[in-house]
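In what follows, a single structure is set out as structure tokens and then discussed.
One protein chain is absent from this view; the other protein chains keep their places.
Chains: A and B, in written order; residue numbering restarts at 1 for each.
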Amino acid sequence: MSVDERIHDRKFVRSFFTTPTAVEGEEDTGKMLRQAAGLRGMEAPDVWVPDNEDATAPNMRDEGARNIVDVLTEHGAGFPGEVHPRVVWHRDSPGTRYQGFRHMLEMTDPESGAPEHLDGFVIPEVGDIDDWKKADEFFTIVENENGLEEGSLKMSVIIESGAAELAMGKLREEIGKPTNNLQRMFLLVDGEVDYTKDLRAITPTGELPAWAELRHNTSRGASAAGLIAVDGPYDDIRDIEGYHERMTDNQARGMLGIWSLTPGQVVEANTSPLPPATGYWTIDADGREVELTSEDGVEVYDGDRVELEELGEDRYELEVGSDEREVTGEELRSELLDLVSYVPSMDDIVDSMEEFEAAKEAGKGAIAMTQAATVRVDGVEVEVSRDRMWDEATYQALQTPITLFQDVYENRPDQHDDLADLYGAEVVERATEIGQ
Amino acid sequence: MSVDERIHDRKFVRSFFTTPTAVEGEEDTGKMLRQAAGLRGMEAPDVWVPDNEDATAPNMRDEGARNIVDVLTEHGAGFPGEVHPRVVWHRDSPGTRYQGFRHMLEMTDPESGAPEHLDGFVIPEVGDIDDWKKADEFFTIVENENGLEEGSLKMSVIIESGAAELAMGKLREEIGKPTNNLQRMFLLVDGEVDYTKDLRAITPTGELPAWAELRHNTSRGASAAGLIAVDGPYDDIRDIEGYHERMTDNQARGMLGIWSLTPGQVVEANTSPLPPATGYWTIDADGREVELTSEDGVEVYDGDRVELEELGEDRYELEVGSDEREVTGEELRSELLDLVSYVPSMDDIVDSMEEFEAAKEAGKGAIAMTQAATVRVDGVEVEVSRDRMWDEATYQALQTPITLFQDVYENRPDQHDDLADLYGAEVVERATEIGQ
Partner (left out) sequence: MSVDERIHDRKFVRSFFTTPTAVEGEEDTGKMLRQAAGLRGMEAPDVWVPDNEDATAPNMRDEGARNIVDVLTEHGAGFPGEVHPRVVWHRDSPGTRYQGFRHMLEMTDPESGAPEHLDGFVIPEVGDIDDWKKADEFFTIVENENGLEEGSLKMSVIIESGAAELAMGKLREEIGKPTNNLQRMFLLVDGEVDYTKDLRAITPTGELPAWAELRHNTSRGASAAGLIAVDGPYDDIRDIEGYHERMTDNQARGMLGIWSLTPGQVVEANTSPLPPATGYWTIDADGREVELTSEDGVEVYDGDRVELEELGEDRYELEVGSDEREVTGEELRSELLDLVSYVPSMDDIVDSMEEFEAAKEAGKGAIAMTQAATVRVDGVEVEVSRDRMWDEATYQALQTPITLFQDVYENRPDQHDDLADLYGAEVVERATEIGQ
């Protein structure tokens, strides 16, 4: 098996949800853990992370580890996602590393019922690849001491230092070496707050930098080593639109998962990488992407950033922002075609894939897929149409959202109802079968 | 010789043109190859790639290999560019790799006249550096079996996986090791469709992501290993403007070549990195770069995104987009100077280089080059002028388009007439001599 094939059960992780493990002041310090363990369906994350590091006060972490054991023993069987507690670790602190090791030992002790619901651990603050190997060695010792199969505990890391970013480029050649068990690697998760500190970046408002290159390198590192890339937390939990924009940007980089701080963010994270239930057209309105309204089969723009007027026979005035042009009907169709795009629905994607598969069976290597619409701006209607050639490579590149859907469908039966509600049972059935 | 000096004949490649090798249904399945072999002048690419991989149906590839042999034997002598067939290869499929190897053996068999017109092969779907070495070893065996000099066949690869992207960072230290012949490396070509699949990226419309970091890393990898960087295919062949914007963006990254799917795209790709025949001024009109019209020595902006009015003595109102300011004449000159830029012609560049060379001979290390113009907006004329210091480093950095021109002139005599038509014989002559 090639190192760049994902070897664990989950090939995709959409949501990575952290919960404090012990909160002082409550009678039951593990109350938040208990609540999170009860999440189901779209509110339940693909990966749940009882967070015994930053989200939990340092003096509460021993109790946090015990809470994890209790809650998993009691509620672990019913939880629909994977469970990966975050333990403490720091590349520059042997004391912290030893504390994390002891917590890992404790949580996997076969005396409790926790280990069978535990999928792995998340290691924060890793440094260079030799530091990753130290963590891996602790996993191996923990597995050995507690009678678990060597390599069975998955290891995920938080990338929050320049050294760790560079380590991702070396991972492929280190996995599989005889003296480690790095095949256990699962998620590469960016941690932008600490990364900002480590790179000593400054912004005027204190806002986090976008760190586009880090996210690229994480996604690339995941691809080269058969792992899954996950973006860090989005702090402003009221800002749903901002969270969506970040996810869209991530997805275009191949980073399909993101951290979630609340069950509300989990819902968004679980839904965002899936195709929409209904396709729609958008227009680039002077630099802003605006969704057109579908009215009786006509796609209508009713904003002010694009204006259109019919001047006379085959003469039109098109104004985009403050840019005014007189054009013929032919030119108008061409201009509008450059401005509008179609966002296909799940149904559309499945249709196109079926069409291509049929063509391939009939011996064709490439076919043209047509997208056409009537667009209306200021009452003027224009027909636009675009062909796109599909060959095997296009088919495979566009298959990703379907493969993700199938991974979700297989691993998250608790979301079947939600998916059927969203797409309809027939689309869901076709989507689970296509391209297998 | 240093590894980062380009050791092959061509130091630059502008265009990389692929042609299907065998199309079912035609009496002559190699008809497209025959047509492409007849291209000359600006329509003929720097590198022609008979594509025995994705562009050709899997069941036609054995016939495709034979077609390549036939067409090269017959027409190879007259083809003005280099010829690098793409064979099949996949990092995860030994069967595919062996098929590619057999096709390479066949095409270089001295029984036909093909080998003398064959410059190398293009290997798609490579993985990490050890995978590149496997391909290199097949080249070596092929050379040995068919009596070619070891290392004489050039190897180009398509970067379409995260592993291959990382491999580019290791190439410099691998080239020259005793157990490989990686000095044969020639082009690093991005393949964004399969790369998108490999990184599992999703965009709402199915459009390809821009992959800016990949292109940077490819250009950097080429620089560090003495190779040439080429961007992948631009699918929308009707969209000339989009193709140009992509090339301009690539060129600012040091990626001067691009894939071409049609002879029309080849013309664009061959022309784009060369300086224009006539210089011109542009203005940043509220975020859009607009070319000014030259009228009797005055550079005129006649759009609506910048507006200018004389209010009274030394008072002007300048409006950029929806941004309105009252300014003095002095401020106006300074504001406009920030907005306008000059795009020098081939003639201008040669002039400046000659001027700097003369200054250097006279013992000066740096001189100021002045760009000045009269700009007219809404009838108001403003004089703008800018000095730029040129020293040895500036000279060398700005020399790239001239060095590229000289490489084209030396290697593509079939384009001499086109270049003379474009620039005039005198400019061409000076451009071929400067800085040598």
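Things worth noting here:
Criterion: a residue touches a chain if its C-beta (ideal position, glycine included) is under 8 Å from a C-beta of that chain, and two chains touch if they have at least 3 such contacts.
Not measured: the values here are computed from a predicted model.
When the whole complex is considered, the residue among A:D109, A:E137 or A:D198 that touches the unshown chain is A:D198. Note on the undisplayed chain: of the listed residues B:S93, B:T205 or B:T394, the one touching it is B:T394. Looking at subunit B, the residues touching the absent chain are 2, 4-5, 12, 169, 172-173, 212-213, 216-217, 219-224, 248, 251-254, 256, 273, 282, 287, 321-324, 338, 341-344, 363, 365, 388-389, 391-394, 396-401, 403-404. Contact between subunit A and the unshown chain involves residues 24, 54, 56-57, 91-92, 127-128, 161-163, 165-166, 169, 193-194, 196-209, 213-214, 235, 239, 286-288, 303-305, 321-322.
Operating definition for what follows: only the chains that are shown with their structure count from here on.
One inter-chain figure worth recording: subunit A and subunit B are separated by 34 Å, centre to centre, where each centre is the mean of the chain's CA atoms.
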